[in-house]
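One structure is given here, and the rest of the page talks about it.
Every protein chain but one is kept in place in this view of the complex.
In this document, chain identifiers A and B correspond to the written order of the chains, with residue numbering beginning at 1 in each.
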Amino acid sequence: MEIISTLPPELIRMVFAVIIIISFIFLNAIMMGYLERKIAGHVQRRPGPMEVGSHGILQLVVDGVKLVGKELLVPVNVDRTLFRLGPILSFTPVILPLLVIPFSEKLQARDLNLGLLFIVSMTSINVMAILVAGWGSNNKYSMFGAMRAVAQSIAYEIPILLSMLAVVLMANTFSLKEIVGAQQKIWFILLQPLAFIIYIISGVAETNRAPFDLPEAESELTAGFHTEYSGMGFSLFFLGEYTNMFTVASVATVLFLGGWHGPTLPYGEYLGIVWFFLKVYFLLFFMIMIRWTYPRVRFDQLLNFAWKYLVPFSLVNILITAVVIKL
Amino acid sequence: MRESQFQEPNRFFLNMGPQHPSTHGVLLVVLEMDGEYVLDPQPVLGFIHRMHEKMGESRPCQGFMPNTARMDYVCALPYNHGYVSLIERKAGIEVPKRAEYIRVITSELNRVASHLLWLGAYLLDLGAFTPILYGFDDREHILDILEDVTGSRLTYCYYRFGGVYRDIDDKFVEATRAFIKRLRKRYDIYEKLVTKNIIFIKRAENIGIISPDMAIRYGITGPNLRGSGIAYDIRKNEPYSVYPEFDFEVPVGERGDCLDRYMVRVREMEQSLRIVEQALDTLPDGPVRSKVPKKIKLAPGDCNFAVEAARGELSYYLVGDGTSVPYRLKIRVPSYSNLSCLPELGEGILLPDLVSIMGSLDLVIPEIDR
Partner (left out) sequence: MKRYFSDLFVGGKSLVDGLVVTLKALCQPMVTVQYPREEIDITPNFRGHIDLVLDPEKNTFRCIACGMCERSCPSECIQIKGKKVEGKKKKTLSLFTLDFTKCSLCGTCVEICPTQALEFSNEYNLAAFSREAFHYDILKRLEERII
């Protein structure tokens, strides 16, 4: 007890926040996995997981246990260091963005005044993980997946940044908390619909979700960059993917959907999180729906779309925003 | 493999298959690649060769009936049809009119089922997961209908020399009519979900163009040939059974790309439904099986019979030697020729396009490797 009271309270707060966030990441992955399979099932007019627990609610828990229990298989000809590093790299950086996201007025681990840039830089480490995994696997299919991921991520980071910039111009700050604060009266989605659409499309591409799931494209590359992974290695990628989706959706909520704002609740400064989560999961639901609806785009079409449509449109959008603000 | 190309620094080989999600069975395609560009795809066949032809030559001709359904299990009834018609032609067996009508109805239903499955599988190749389950939903109704008369769901052995195994009843007629109605309603779903989808169009348009000349050179048949604009359909050009009595069109494409092949199949489903409808309307009464000698003697000499299977021209060629065991049985399956154009089609294209092309060719591997 003595030691704890000597530690700076900020440190205790951070440790506490990190623990909560890590446990939330696992919970989120389990929930998302379940939701995804249920929604996929119902879209296809079948029930989805039904066996474990009521309506299969424990399915993902059981799957998780199974994955953890599996042998860590390292194929013979792989680069052992990189092969092991890949999943860890994909999992670690995804925790950090959640530290700066304001879930409600008072629920935020740390308010950085460059929060938005921090998130962008952290999420782009994810592509390193894919590259490392694909290269380390020493498998041609994995290599394809990795190369695609790099090109895709470079192409889509630009429209993401540009669409964020439009909001930043409006709110005049990089701090996520202040951006949400600026939406007290009107959500930015109404003022910046184009930026929102561009952000969502690029966000889906950034998280490598269908219809932009080229790095894993199972009908072309069997499983893409994680072809050689099994057990825990595979599940860390899986965790990384769902957490990335969550990050993308929560950034969208912060930037465009007014974060924690909503009809007033008691203890609003804490319970704003309810509105926040509702918005985030609505976006995630949308992302799941499109995965189960569309075919996959081709690689060059994906890049063409980014350079021909998204980048010019977001540039025009910024230009207009800047002019309007200046006036 | 050509030696010289090994030396080129950027080229490498990629084994696509024999267990790859988009080869639909145990087909190996050895790809010579440069980056993601495919330079030379070479299919390697024979992983599940089961010597069906030899089996046909080693037993009395009745005994080959179950084998016919196991070559192309997706669309088995036309295979039944071709074989029974071959033996009937060879041995001069008369078939009652009603039986021929039933054969046409069930064959066409089977063709629709096959196209539905193909549609889903093709979209699965392109990365859309949902259409295949909608396709299965519809196909399941056909299988239920066929199960009721044939007794099996996939590998039918329904036709018999001189007729069919079991007569159809009112329940069958009703169920079929109900199904036709249902499928026509469902077109809308497929159109919105697939046909009009911009991503799908972009993935299929101008990809894998088979020119009419090339199609003829490789002996491509079926929807793949018609997609290239040649209206060649055995049901029209070399009519067999009672097909001349029905009014139906042969849909053709223009460019010969994947999208055309897709459209041809989709429109063909509607034509098949029309045939079934007409056949149900004019279904004659009478027996469904004629008297056939227990031991069918196959007179010396050869005989050929071609039918239009879902994937193209299926033709049986038989040489008899006076016994009831065929001396030679040769089966010309459509997918084998359809696949043979892959090396030429797949030169210098991207890997995802190769997947799209292979999907659009509608390959059934057990049929190639029969």
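The rule is short, and it goes like this: a contact is a pair of C-beta atoms (placed from the backbone, for glycine too) under 8 Å apart; a residue touches a chain by one contact, two chains touch by 3 or more.
Predicted, not measured: the structure shown is a model, and the values here were computed from it.
One chain is not depicted; across the entire complex it touches A, B.
In the complete complex, the residue from B:130, B:315 or B:356 that touches the missing chain is B:130. Only one of B:49, B:192 or B:328 touches the absent chain when the whole complex is considered: B:192.
Which of B:59, B:181, B:297 or B:328 touches the hidden chain is settled by the complete complex: it is B:59.
Of the listed positions B:15, B:152 or B:241, the one in contact with the omitted chain in the full complex is B:152. Residues touching the missing chain, restricted to chain B, are 59, 62-67, 70, 130, 134, 137, 144, 147-152, 155, 157, 160, 165-166, 189, 192-193, 196-199, 294 (touch as defined at the top). Residues 39, 42-47, 50, 289-290, 292-294, 308-309 of chain A touch the missing chain (whole complex, contact as defined above).
Following the convention adopted for this analysis, only the chains that are shown with their structure count from here on.
Here the CA centre of chain A is 44 Å from the CA centre of chain B. Across the complex, chain A meets chain B through its residues 40, 43-46, 140-141, 144, 147, 210-211, 213, 217-222, 291-301. Within the complex, the chain B residues that touch chain A are 12, 14, 20-22, 36, 123-130, 133-134, 137, 193, 197, 199-200, 202-203, 350-353, 355.
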